[in-house]
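The complex appears here without one of its protein chains, the remainder shown in place.
This part shows chain A:
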Amino acid sequence: MEYKISNRLKIASIILVVVGALLWGWGYSSSHAVNEDNISEYLAAEHGDHGDAHAEEGHGDAHAAVASHGDANGNDHAEEGHKMSHEEHALHQIHNRPYAALYVAAFFFFMIALGVLAFYAIQYAAQAGWSPVLFRVMEAITYYVLPGGILVLLVAAFGGSHLFIWMDPDVVAHDEIIQAKESWLNKGWFFARGIIFLAGWSAYRYFSRKFSIAQDTAEGNSNFKKNFRISAGFLVFYIYTESMMSWDWIMSVDPHWFSTLFGWYVFASMLVSGITVIALMTIYLKSKGLLEFVNDSHLHDLAKFMFGISIFWTYLWFSQFMLIWYSNIPEEVVYFVARIEDYKLPFFGMVAMNFLFPLLLLMNSDYKRIPWFVVMAGIVILCGHYLDVFNMIMPATVSERWFIGAPEIGAICLFAGIFLFLVFRALSKAPLLAKGNPFIKESEHFHY
């Protein structure tokens, strides 16, 4: 069964990229139209009469932290830093927004591909009997790991201190907390680590794909065995690097804050969005009549994973939130204070979308076999996990100046277009059935 990328899909993805780039560019230019000269008028117009009440509250953690750590020499510095800050600070947030929007979307689509890669490796390492019919779909999605990862790193490089305040030497010079973390958080080491992570992940992807294609025409099972071994090895590598990646790429936007289960939390998010995309693509291809060896039991299994991992995600989200809420230690709790004060709707809306919705929709065994039901739940889950990434990045970069407008939607369209184009082109490179896999017969007859 061959897949050929259709012209309509190509055109649709190009339109997405162009429209996305235009929207984002418009968002960029309108945010950079505000500058040092007109920021005062801008803020006055924005806030009307409560303008100076605002100046009192809500300064990003950089200044607040400097003030609270003011020791002998920090104190007077904090004073002067505070005076200059309000307008400049607002300007920073306004200018950060297009970069942050781009970063959120880049990371969201990248994490889908990486989540699928982990899921794929788990299927091999566990010698799962149900999933080999879906391997080609998974391999197509994981094609995006390398380009998507490079895009994330590029956005991080261009965004620089717009995203990561520890990349700003001025901030670091006055911030002892960041100074203490400089051996980990410095530009060279950050990008070196990123390249090491990406190299490891895409090396696994490259070889597992190669062995999987080779197995199609091979005599024995040697390619499958190789894949089994490298998958087990990759999973060990992955769980370390994924954790470090989440500290680097996400947690370090709040360099004054840390959480120990953060890596797991990001992992759950990427796994559930990855599985959801596998299900959506499978349903799409099956509706085109291209996957007749996939039956509704496979769909049922995917939906079960969507359901289960959604609850796992909620468990980690709640564990992180509740432990910090309960102990209420000021240096930790600022993270959630900022989110609950300025991001109430996205913060709690995300929990409803990622937990309540799949919980109630996908609990019934019969519903898990109905394609449009799974599609509906899948779209909500994907939107929910976009919001999840949004909630992780935005409060640290734009604070209360968030909105889901032109730059955010533009960035989503841009990366969605790239993602669709690359993934479906990768899908057309190989037959849709991995027919040499020793479990393929079992998988074709899988019935639950």
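The rule is short, and it goes like this: contacts are C-beta pairs under 8 Å (C-beta built on N, C-alpha and C of every residue); 3 or more make two chains touch, one makes a residue touch a chain; residues count from 1.
Following the convention adopted for this analysis, contacts and distances are computed from a predicted model.
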Query raised in the report: Which choice in "Quinol:cytochrome c oxidoreductase membrane protein", "Na+/H+ antiporter subunit A", "Ferredoxin--NADP+ reductase" or "Carbon-monoxide dehydrogenase large subunit" gives the name that UniProt lists for the one chain left out?
Result: "Quinol:cytochrome c oxidoreductase membrane protein"
Query - Which residue of A:Phe207, A:Phe258, A:Trp325 or A:Phe373 touches the chain not shown here - result: A:Trp325
Query - Residue numbers in chain A that touch the chain omitted from display - result: 318, 321-322, 325-326, 328, 363, 365
